[in-house]
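Yeah, one chain of the complex is gone here, protein chain that is, but the others are all in their spots.
Entry: chain A
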């Protein structure tokens, strides 16, 4: 089954052509019109995020994906598209394109949840056995799920204020380090000593699986405002360690409470090396399996949309041309 997938839920416009056979996937082509290079001259203030940019990019990007895949729309079996959560004006661009393609080619149109798709991105490369615990951690999301099957995702907990990736960006801004914050903080953290600056581990003493990163940002702000001397490398190391430890601890708690032994970590922050190392160390020590998609499948992409769309279609979920977008996901809570 050949799937064309579209993702426009926030900053990134992404299109992919994926061939699904059984439960394995072959990526024929996937492109992301990454806007990060356009952002940097503005020092953290990011222009051209809204729908207009998606509108300008989506048509040429789709053409290029089809060319690279050597794929004709006549071969198309299915169109999958992110219909939420995200910015309504941005989502509408992708959904309209998907509707036009599905209508023109008379193929099914399948709506996909962006966060659910992140949890499944790993299936582009590996096949962990269900069920697993999924940690989705990015600039816009920080959430833990139990994934019982490709279409059954239950929410365990999520952030009560800032997403982890957002905390990286804002701390980088407070320290005058530029945008995006993740890579620059990680690079500086490599030569820093995380033990020199004590930072809180928010929510660790709190039962359940929710996260909070706003207090960590405030702790950094307080240090900067206090006029105390510190090495920026040490602060970056301490901050990164605090975020990674909270993410890993909460995930371990979920594994142990639910008696599961597989974890999938996805989203932009999954590329963070300290987070990966910490997960791998714990996995060795405690005997669980941990999976990370490749970096290009961790950040927003359309391959994950194709994968989720494929399973949703197999489960009988497809949309009419009346398909609407939504701003916020409403996952069922895991019954504990």
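Here are a few things to note about the model shown:
The rule we apply is simple: a contact is a pair of C-beta atoms (placed from the backbone, for glycine too) under 8 Å apart; a residue touches a chain by one contact, two chains touch by 3 or more; residues count from 1.
To be clear about the criterion, contacts and distances are computed from a predicted model.
One subunit of the complex is not drawn; among "ABC transporter permease", "tRNA threonylcarbamoyladenosine biosynthesis protein TsaE", "NADH-quinone oxidoreductase subunit K" or "Multisubunit sodium/proton antiporter, MrpB subunit", its UniProt record names it "tRNA threonylcarbamoyladenosine biosynthesis protein TsaE". The residue touching the chain not shown here, chosen from A:75, A:161 or A:289, is A:161.
For the options A:151, A:174, A:232 or A:323, the residue in contact with the chain missing from this view is A:174.
Touching the omitted chain from chain A are residues 10, 42, 44-52, 85-89, 139-140, 158-163, 165-166, 169-170, 173-174, 210, 214, 217-218, 221-222, 225, 327-328.
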